[in-house]
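Everything below concerns the one structure shown next.
This part shows chain A:
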Amino acid sequence: MAEMRIGSDAVTRSAAASLLSVRDLQVEFTTAAGVARALDGVSFDVSPGETLAILGESGSGKSVTGQAVMALLPKPAGSIVGGSIVYDGLDLTARPVKDVRKLCATEIAMVFQDPLSSLNPVFQVGYQVAEPFRRRLGMGKREAWGKALELLKRVGIPDAETRIGDYPHQFSGGQRQRIMIAMAIALEPRLLIADEPTTALDVTVQKQIIALLADLQAETGMAMILISHDLGVVAQVAERAAIMYAGRIVETGPIREVYDRPAHPYTRGLLDSIPSAAEIGGRLTPIVGSPPNLLALPSGCSFNPRCPFATDRCRTKVPALRQPASRGSDHAAGCHYSEEVLADA
Partner candidate 1 sequence: MTSTRKCWEGLAAAVAVAVIALTGLSGAEAASPAERLPDNQQNLTFVPNFGVPSLDSAMVPLEMGTNQIMSNVLQALVTLDKKSIPQPQLATSWKWTTPTSLQFKLREGVTFSDGQPFTSADVVGSFDRFIAKKATLSAALSIITSYTADDPTTFTINTSAPTGTLLGVLSLVKIGQGTHSTDDVWWGKPIGTGPFVITSYVANDHVKLTRNDTYWGEKAKLKTLTFSLITDTNAKITALANGQAHVLGDVIYDQFPTVKAMENVTLTPADALTYYFLWFNNAKSPLTDPKVRRAMWMALDLPTIVQSLYGETASPMDSFCPSSAFGCVTAADMPSYDPKGAKALLAEAGYPNGLTADILLNTSNAGMDTLVSAFVSQWKAVGITVKPRAQDPTTWLADFSAHNWDMVVNPNATITGDADYTLNRLYNCAANRLGYCNPKLDALFTKAQQSSDPSERTALYQQAVNIMAQDAPGIPMFQTKSNVAALKSVQDLSIPPTEFIDWSTVYLTK
Partner candidate 2 sequence: MLGYVVRRLLLAIFVLWGVATVVFIIVRMVPADPALLIAGQTATPEQVASLRQQMGLDRPLTAQYVQYLGQAVTGDFGNSYTHNVPAVYLIGQVLPNTALLAVLACTLAIVVSIPLGVLAALQVNRIGDRLVTTVSLIIQALPGFWIGVVMLLVFSRSLKWLPSAGLVGAQSLILPTIVLALPFIAILTRLTRSGLIEVNGEGYINTARAKGLGELTVVFPHAIRNALIPIVTVIGLQFGTLLGGAVVTETVFSFPGIGKLLVSSIQLRDYNVLQASVLVIAATFVIVNLLVDLLYAYIDPRVRLSK
């Protein structure tokens, strides 16, 4: 398993090993109320076969990251204004959307949050699953249909032979997500981006879907980016985690390191807010305040208004992502006071 590296100095060393290398990505959204910087200097790498979890609350930019990679930013409101997305040595930001999509079709696949709205309601699922085979590989109708059936069986759709002609609304939520996954892995992509794949599902189903993804990964050796707001869901399958807040990655590292020894006060606050962390009936220790408005970010560190460690320095200077003293080389946090946070635990 290859390393994931932090900071621009790491680019030269890891370029060959990374499947996907995102560097200093900047994304802006133009809205009626103004221009919002949805991503501000996001960098990460994904190596073949690896699973990276991108975690964050609403508005943190985790979904935008996935959209940016797939060239799915809503046009013309959202646009990449800086940085690079290098896939297998190819800078996607420098290529026309058409080429990126073509590449995505065979190499990078995506699974979305809401399996109902992500499937076209007016086409049979078989048609939709077979579409990549027909349009990308030029297969005949019958052959593609056969492939689609195989895939549906593979992702665990019972009675796939009869249900292949059904429409999305005739399936349950979990089954729809399985169909989405079938469609995504159709052309055996090398990278699968799953954007909140289980959020709309019940817990029992959620567990099955995560298990399915893990199985598929083990089988095909593809790399995965799991985007989620739920720290628990990804914990079982991801090797690495990147925590996002207000358009930046505030902490990254091996998932156990990050969860067990958070070096950013936000990560720590998140972990402490989970009810199961507290005594039953006891008080929780939430993060104070509300998530920031991207149109009016606080100066300095965006987290400073909610941070118990904040000083004047935090209010003026944006902290760079760095490796805290005493931590391993692949654990980094974007906080001026990481050491204090770690020591406070």
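As a convention for this text, a contact is a pair of C-beta atoms (placed from the backbone, for glycine too) under 8 Å apart; a residue touches a chain by one contact, two chains touch by 3 or more; residues count from 1.
The set was built so that all candidates are chains of the complex that A comes from, given by their letters.
No experiment lies behind these values; they were computed from the predicted model shown.
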item: Touching candidate for chain A, same complex, options 1 or 2; value: 2
item: Interface residues, chain A side, partner candidate 2 - complex; value: 70-72, 74, 98, 101-106, 109-110, 112, 114, 117-123, 128, 131-132, 135-136, 167, 169-170, 180, 183-184
